[in-house]
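Here the complex is missing one protein chain, while the rest keep their positions.
Labels run A, B, C and D following the written order; every chain starts at residue 1.
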C-alpha cells in the first residue's frame, strides 16, 4: 500500500516554496506578492514539520509556531504599510514604486 | 496515522454533494424570467446610487489585524493548556509572563481607541 | 515530562538575557506611558528611552568578561555578544538623540517611534547573543518588523511610505530564504542549535558534501546578506535609505547591519566551520562585487542620503573582507569596524538631519554648496566624518580598515586587500566631492532654516569624540574586540 | 629636554593650531603674526639638531623616542618610534626653516578665511615633520596621509580658478599610491612576524634585517616605489604636479615644492630601497630611465611654458629627476648629492615660487609676455631673481652646482654612466629655459604700461628672501657643513643595502613568504 515518506513532504514543500518565489518575482500586485511570500513560509513550515516528525525531535514544530507568529505580525505590519502607500498612490502595484530611483 | 482524516474527507465530499446538488437542481428546475429590473441590485426599490465597489471603514481592517494577532496568541495557549498540569508552577509563571505581555498590547490597543465604535 | 520541566527550569538563566530583557521591558513600559500621555508630549518618551538605553548599558557592562549561557544553549551572552550590544546601544542612542528635533520639524512627533527603536535594538541583541537558529530568527524578526514600521513611519510622506513597503516586501522575501536554509540544515543535522550543528558536521563529515547542507548554507547566508545589503541583495538599500526618516536611515545603516554580521559570523564559524572553503570563496566574490558596485554607483549620486546609502553598501563590502579572512584578526576587525562605522556614519547622518528642511530632509550636493562658510562648525564635523569614511588617518575609519585588511593579508588574501584598497581609492572621489561643494563652491543660500537642536548637536559631538578616540587611541577598544572573539 | 626634542618640535605647531582656532577670526594680522611666531619657535627648537656633532661620528638614529602606542597581543603592535639621522636631519631643518618664510609670504596673498589657512599650515607642519622623523612604518603612514588633508584644502579654498580640479587630482593621485603602500606595509609586518624576526612593531630598523623572497620583494617594492614615485613626482605620474603648483596659493606652492615633494625621494632612501634591496637592483635601470626621461621631458615642457609658475613647476619635475638619478646610482656621491639637491631644490624653487608670488601680487598675472624690462623698474627684485635663477640652473658657486655635480659624478661611477650622460643635457636645457625666461621677464623694453609703476620689493619681502640667499651661497661655497653630518648615515645605509644584495647573490634560497590565496 502507498505510504507517505518524508521525501514526499520535502518535495511538496520545495514545490510550494518555488511557486511562492516565482510568484514574488512575477506578480505585480503588492498584496499578491505578499501572499506568495506567505506561501513560501508555509512551504518552509511544511518541511519543518515533516523533518521534525521524521527526526523525532520537537525543534521543528516549535520553530513552526514561531514562524506562524512572525508571519502574522508581518502580515499586520505589511498590510498597514500597503494601506499607507495606497493613500498616496491609489494603487499598490509594484510598478508604482517609482518615486525612489537612481 | 493519517487514516483518521479519511472519514472527514468522505464527509466533505458528502457536504459538497449536498450543497452543489441542491444548487444545481434548483437551477435546473427553477423557472427563468430575467428582466433588467429584476437583475439590478436591490436598494429598497430606490434607483441605484454609486457602486458597491468602494473602500469601507479602516476600522474593520484594524479588527482583522487584532484578530490575527490575538488568535495566534491563543494558538500558543492550546498546547500549553494540554500539558499544563505536568508543568505546574513553572508553566503557570511562564504563561503568566506571556499573558502579561499580551495584556500590554491589549491595553495599548484599548487606549489607542482601536476598539471604539463611536 | 517531569524531568523535562526540571531541565527547563535548570536552563532558565535570566542573567543571560538580562540586557535585552530589560530593554524590551522598558520599551513596553514606554509604549504604555506613551498612550497615557497627552498628545505632543513625546519628547518625554525620547529622554526616557535614552534612560532605558543607559540602564541596559549598565547591564551589558556587568556581562563583560563574565559570559553567561542559558536556555539550553539558546543564548550566550559572551564578550562577542556584549561588544555588539554596545554597538547597538550606541547606534540607537545617537539616532534617538537626533530624532527628537527631526520629528518636531516634520510635525510628526509620535511617541511610538522611540519604543520601536528600542524593540529593534532588543532584536539586534538577540541576534548577537543567540546561539540557536530560533533565537537568531526571532531576533531578526523583532528587528525587521520594527524597522519596517520605522522606515514607513512618516506615513504622510509618500517616499517614506514607499520605502517602508519596499523594505517590507523584500525583507519578508529574504526571510523566506533564511527559513528555508535553516530548515534544510535542520533536516541534515537534526538540530537548530548552532554549536550542535557544528559538532554534528564535524562528527560526520560526509554530510558536508551533502547538497542539502550546501544549499542550506547558501540560503541561510542569503537571508543575512540581505540585511547587510551585500550585492546582489543590495537593491532595496538606496531606496529605503533615501525614503526612510533620516535618523532611522542612520540607525539602519549601523545597528541592524552589525546585528546581521554578528549572527552570520556565529553561524558560519561555529555552525558551518566545516564549509569554510565554500563560504569563503563565495563571500570573496560577493565582497568584491559589493564594494565595487557600492563605490562606483555612489559616484553618480547627487542626493547625499542616497550617496551615503551606496557608501554604506561599499562599507559592508569592506567588512565582509573580515569574514573572508576567517581568522581572529579579521573577525575582531569586523567588531571594531562596526563600532567605528556606527560613530562615523551616524555622525554624518546627524549633520544631514540638521541641514535638512521640513519635508525635504534629503539634500542634494548643490543644496550643500557654501555650507562650509554659512555653518562652519557643522561643516567641520561633516568633514571629519567624511575623512573617517574615506579611511584617512587619524580617524576611526582608517584604523578599522587597517584592522580588517591586515586580517585578510595575514590570511593570504593579498589580492582581496588590494582590490579593497583600490575601491577605497574610488570612494575618495565622491567623499571629496561633498567637501568640494561645502568649501570650494559659493552659493547665495544662507542655511537659515538650520536650527541647532540639543539632541542632534550632542549626538554629533559624541560621534566626533568616538571617531577621533577610535582613530588616535584605538588600543583599548581593539583589546576588547580581540577578547570578544569566541 | 633633548630626549623629547623631536616630539616637542613635531607637536608644537599643532598646539599652536589649537590656539589659533581659539583666536578671533576677524583680526588677520594677529593670526598671521601668531602663526609666524609659532613657526619661528619651532625652527629654533629644531636648531640644536643642526649644531649637534654626534651626526658627524655615527650614522645611527639619534634623539630616538620610543613609546608603545597600540599593542594588540599577537595581532599587531604600533609604536610611537621616532628619531633622526644624517639623512632626515637636514630635511627636518629645511622644513622648520621654510615654514616661517611660507607664512610670511601669505601676508598680502591670503585675505579670506585667514584663520583656517593658518590652522591648516600649522597642521601641515606637524604632519611633515612627523613623516620625516618617524621610524615606525605605521606612524609614518599616518603622518603621510595626514599631510594630504591640509594641502587639499589649501589648494581647494585659496587656489586659482581651476583649483577644484587640481585639489581633487592631487588628493586622489597621492592617496591611490599610499593605499597600495599600506597593503605592502601590512604584508611586510606579517612576514616579519611569521619569519620569527624579533620586531618592535612596524620599526623599519628591524625590518631592515628581514630577508624577503625576491618575488615577494618585487611586488612590495613596486607598491612602495609607485606610491613614492607619485609624490616625487616621476615622469608618467607627474601630471598632478603642474596643476597643483599653478593653482595653489604661493605659500602652498612653496611648501609643496620645497618640502612635500621631498617626501617621495626621502621615502625611496629610507624605505623602498633599504627594505627591498634585491628588488631595487632589478628595477634600477627602469627607474633611472624614468628619472632621465623626467629630467629631459620636464625641461622641454618648461621651455614651452608661457606661465612663469607653470615653468617653475615643470622645472621641479626636471630637478627631482636629478635627485632620483643620484639615488639610483647607489653610491655615496649619488646619495649625498641627491639629498643635498633636495635641499637645494627646496631653497631655490621655493624662492622662485615666492618671486612669482611677488609679481603676481603686483600684476595678478603670471604670463611671461605680460612682462619685460622689469629690471629697470625694480632692481632689488631683479638681483634676487637673478641669483635664484642661477642657483636653480646650477651655476658653480651656488648650491645647485654642488648637488648636480655630485649626482652626475655618482652616476658616472655607477653602472648608470649613460643615463648620466643624457642627464647632463638636462643641465644645459635648464640653463636655457631658466635664463630665457629671466631674459624675457626682466630685460628688454619696459613696453607694457601696466609695468610702469611697479613697486620694488618691500622690506618684508626682502627679509623673506635673505635667509634663502644665505643658504644658496653657504651650500654653494662650503657644503661640507652639511656633508659632514650626512655622510656617516649615508655610508651606513649604502653599506647595508649593498651587503644584503651580496647575500642575496650567494644564497639565492630565502625563507618562504606568506602563501597567496
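Everything that follows uses one rule, which is that a residue touches a chain if its C-beta (ideal position, glycine included) is under 8 Å from a C-beta of that chain, and two chains touch if they have at least 3 such contacts.
Criterion: contacts and distances are computed from a predicted model.
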{"item": "Among \"Urea ABC transporter substrate-binding protein\", \"Cytochrome c domain-containing protein\", \"Putative PQQ-dependent dehydrogenase\" or \"NADH-quinone oxidoreductase subunit H\", the UniProt name of the subunit that does not appear here", "value": "\"NADH-quinone oxidoreductase subunit H\""}
{"item": "Displayed chains contacted by the hidden chain, counting the whole assembly", "value": "B"}
{"item": "Interface residues of chain B (partner: the chain not displayed)", "value": "3-8, 10-12, 14-16, 18-20, 22-23, 25-27, 29-34, 36, 38-44, 50-53, 56, 60, 63-64, 66-67, 70-71, 74, 77-78, 81-85, 88-89, 92, 95-96, 99, 102-103, 106, 110, 115-118"}
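Keep this in mind: only the chains that are shown with their structure count from here on.
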{"item": "Chain pair bearing the highest count of C-beta contacts", "value": "A-C"}
{"item": "Distance from chain D to chain A - Cα centre to Cα centre, in angstrom", "value": "65"}
{"item": "Rounded Å distance between chain C and chain D, as computed from the means of their C-alpha atoms", "value": "43"}
{"item": "Touch-based graph of the chains, sorted into line, ring, star, complete or other", "value": "other"}
{"item": "Pairs of chains, among all present, that meet the touch criterion", "value": "A-B, A-C, B-C, C-D"}
{"item": "Chain D contact footprint on chain C (complex, rising order)", "value": "328-329, 332, 373, 387, 392-394, 398, 402, 405-406, 409-415, 417-418, 421-422, 424-425, 428-429, 432-433, 435-436, 439-441, 473-475, 478-479, 482"}
{"item": "In the complex, chain A residues that touch chain C", "value": "10, 13, 17, 20-21, 24, 30, 33-34, 37, 40-41, 43-44, 47-48, 51, 55, 57, 59-60, 62-63, 66-67, 70, 73-74, 77-78, 80-82, 84-85, 87-89, 92, 94, 97, 99-102"}
{"item": "Chain C to chain B touching residues, read off their complex", "value": "1-2, 5, 8-9, 28, 31-32, 35-36"}
